[in-house]
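Left out: one protein chain. Kept in place: all the others.
What follows is chain A.
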């Protein structure tokens, strides 16, 4: 058989073998056999000297062509074998993407702190400092300095946990006002503060009473602070907290540490003022107490009430949370039932 026929035969045989090779290993054997260093094509090249010199060039050319062809075919075959392999593997790796994921713990903020953080951010933005006072307070700061001398009837409104004759668990955050007023240096600018914290009352716990709850106190004192400023400030808080479309009203009220004193109601968010069980058919829901700082409170702190004046307000954080989230039992805040608390993961603040 002449060399050309042999090449022709090798070509056919090689292509068939490549086609037959079913996996990478077999394909590799074929590769060694055809184009390897000891393979058929090499053998032909090695036998060149037996070929007439005038044919050598053509044979060489044919051998190279055939090697290129084989290499191309081998690579293609390899690719398709690999592709099939990958396809098979991927099929084997198929998962049910509808099965649930593994869940770790997801943190949450307590609803009262959701409210508090929101209010603090709001007031800080308006230039208020956040101030913290002691929870174990003296009668002096909690009452006397706040214009509630001993035997004042308003003390009956606040059942107090006394520790001894002079020390008590604060019933209100107002004591923070007295402390801040005493320390504030008005030559360095006006006083604007909010003071949040825990307070305590000698009440038995039930759906609407808690012996411990949280309040926030606000105080602005300078030379020209008016009741109109108080009204504007309270309206902004109420709308920020309960919605821009809420209506508000101020009602005369009484607190020993403010004069005039007011309470603010917002139109009921449940019935929009028409009257329902939530607002006890009044259309209004009380949200906070406020007033112009009583001159005695200023004077008690050594501030000239003829020169300085301002407003103060106090609000119940528990009450805000109750109203905002429609909670019907204040004890829910303190039993720490995870099924209650976990809802507030969703709440923005």
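Simple rule for what comes next: contacts are C-beta pairs under 8 Å (C-beta built on N, C-alpha and C of every residue); 3 or more make two chains touch, one makes a residue touch a chain; residues count from 1.
The rule is simple: contacts and distances are computed from a predicted model.
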item: Candidate names "Monosaccharide-transporting ATPase", "ABC transporter permease", "Phenylalanine--tRNA ligase beta subunit" or "Inner-membrane translocator"; UniProt protein name, chain not shown; value: "Phenylalanine--tRNA ligase beta subunit"
item: Among A:7, A:41, A:225 or A:241, residue touching the chain not depicted; value: A:225
item: Of A:179, A:198, A:240 or A:324, the one touching the omitted chain in the full complex; value: A:198
item: Residue of A:38, A:89, A:103 or A:346 touching the missing chain in the full complex; value: A:103
item: Touching residue (missing chain; options A:242, A:320 or A:333); value: A:333
item: For chain A, the residues touching the chain missing from this view; value: 99-100, 102-110, 112-113, 120, 123-132, 134-136, 151, 153-154, 156-157, 161-164, 167, 169, 189-190, 192, 198, 200, 202, 204-205, 211-212, 220, 222, 224-229, 231-233, 235-236, 249-254, 259-263, 280, 292, 294-295, 309-310, 333-339, 341-342
